[in-house]
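First the structure, which I've put down as structure tokens, then a few questions once you've had a look.
Here the complex is missing a single protein chain, while all its other protein chains stay put.
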Amino acid sequence: MQALSFDEIAGLISAKYAPEMVAPSQGSLVVGGEHLLEVASYLRGTPELDFDYLISVTAVDYRGHFEIVYHLTSLQHSHSLVLKVRCPQDKPVMPSVVSLWRGADLQEREVFDLMGVSFAGHPNLKRLFLWDGFKGYPLRKDYSSGT
Amino acid sequence: MALKTEPFVLNIGPLHPSTHGVFRLLATLDGEVVIDIEPIIGYLHRGIEKLAEEREYQKDIPLCDRLDYVAAMSHSMAYVMAVEKLLGISVPERAEYIRVIMVELQRIASHLLAVGSIANEIGTFFTPFMYMFRERERILDLFDMVCGQRLLYNYMRFGGVSHDLPEEFIPALAKFINQMPGYIDEYDQLLAENEILLVRTKGIGVLPPELAINCSVSGPTLRASGVARDIRRCDPYSIYDRFEFDIPTRTAGDCYDRYRQRIEEMRQSLRIIRQAVEQLPQGKVNSQVPIRVRPPQGDVFVHVEAPRGELGFYLVSDGSEKPYRFHIRAPSLINLTPLREMIIGWKLADAIVIFGSIDIIMGEIDR
Partner (left out) sequence: MEVGRERIYSAAELDAHEGALIEALRASSQQPVTDPDEWLQKELQRNVLVTSVDAVLNWSRRSSLWPVICFPACCAFEFIGASASRFDMSRFGMDILRGSPRQADLLITAGTLTWKMAPQVRRLYDQMAEPKWVIAMGACGITGGIFRDSYSVVPGYNRIVPVDVYVPGCPPRPEALLNGIEMLRQKINARSISTEGE
């Protein structure tokens, strides 16, 4: 029942994973896309970390690459963590974390719908808000509605 | 002899009296029992996130009001808090107190609507609803007094609120908070032990706490399942650490508990308002922030306890006048995640009650 500060969490992570897999940067952990599931299950399954509650999943288009942002918290220890994962614009595929946190289900579909990042392993990945046949992904920076 | 049955698909919505807006439910039924559902949303997707990224920070406040039009104050407060955090500015004491009074009043108004809708859903067509609306109108009158609007207020500003309370507000508010507990008792007399309500809601649509946590459910729906997570307590924002209030929880996590949970939260909100009115200091209500703001580069995540759950704003600034990324963590949307588990196995009429007891607002789900 002890809340860890960000530095302590980052210390635990750096002790376990190589810096090219996970690196702390400005109050958040930057994770390589291919290691996301491994790191996430460590964060969720380790008793002293116990990140059991996924607050939010979203994506940012940084013109050139996407950054998927996960906000995690632990109900028991009440500490929280931000995970950031980069993924290239030409191959926007990410592993899905639905198997760890069901709460990601609708949010990953939302990212897929509006930002065009697909999540491998998602059980029902299809458009959430927009209709079938809508062209483009509106939240991308190069999207223009043509009006 | 056992009868052979065949499943059939029933489409409910998007325009249906019991779907709280434009929500579509594709239910597969076996007789009257729901064996599969698929929620389909997006019929009110207005693209608020994109619109907000195309406008200046100040112009996004009215958009935030329109996210959850039953709790506009809470949403604009969360947004201005996020921008204030980006800008690194503080808010005058009096403005903080006014904000707390406003959002707690808003919580009561929103919960009144939620409780009225649950009663509607079980078939008491509009009678309890009219009682709830009687008090809701009084809260709307208070808001009207302050900002001239009944529904979408546009009252919050970066660094405070747009203007001070009018003179007649505090006496009117005091009258309201003295009378409201009596009204809540009246609802309890009407509903709490009502035979029909008990039969239709007790044990129906149970949401176990483990599933609720795994599905990132928040707000009264989560607390009714016995998880005491309230942002006002676990990550205090604004001045909530100065007030005494309880975080009520229930244990069963069924529709009845979700209804009772909201009644209890209304009482707690009244407690907070009473303390805030007593402590309300004099002074400025706005710390002269220029209309056009240019926050420094960076990102920020602010979450607050909105009436429907944990509302978060994730803003990314690139140093310009417009937000580079504007994301809303909408509690109503995420609370829908365990809907399948909650509904499957119940009869269609119960499905409507379960759905109603989550208390969703389409504006916030679809954005």
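We call the chains A and B, going by the order they appear; numbering starts again at 1 in every chain.
Here is the rule we use: a contact is a pair of C-beta atoms (placed from the backbone, for glycine too) under 8 Å apart; a residue touches a chain by one contact, two chains touch by 3 or more.
Computed from a predicted model, the values in this text were never measured in an experiment.
Colleague: Which is it among B:E32, B:E54, B:D185 or B:D246 that touches the chain not included here?
Modeller: Residue touching the chain left out of view: B:E54.
Colleague: Which listed residue (B:L15, B:A174 or B:I291) would be found touching the missing chain in the intact complex?
Modeller: In the complete complex, the chain left out is touched by residue B:L15.
Colleague: Can you list where subunit A touches the absent chain?
Modeller: Listed in rising order, the touching residues are 126-127, 129-134, 138, 143, 145, 147.
Colleague: Name every residue on subunit B in touch with the hidden partner chain.
Modeller: Residue positions of subunit B that touch the missing chain: 2, 5-7, 9, 14-17, 21-22, 28, 30, 35-36, 38, 42-48, 50-51, 54, 62-63, 66, 69-70, 113, 129-130, 133-134, 137, 140, 150-152, 362-363.
By definition in this document, only the chains that are shown with their structure count from here on.
Colleague: Just give me the whole-number Å value for how far the CA centre of subunit A lies from that of subunit B.
Modeller: 25
Colleague: Of all residues in subunit B, which touch subunit A in the complex?
Modeller: Interface residues on subunit B, with respect to subunit A: 41-42, 45, 47, 49-50, 53, 211, 213-217, 227, 229, 234-235, 299, 301, 303, 310, 312, 314, 316, 324-325, 327, 329, 333-334, 336-338, 366-367.
Colleague: Can you check the complex and tell me which residues of subunit A touch subunit B?
Modeller: Within the complex, subunit A contacts subunit B at residues 52-56, 58, 60-61, 69, 71, 75, 78, 80, 82, 101-107, 110, 114, 127-131, 138-139, 143.
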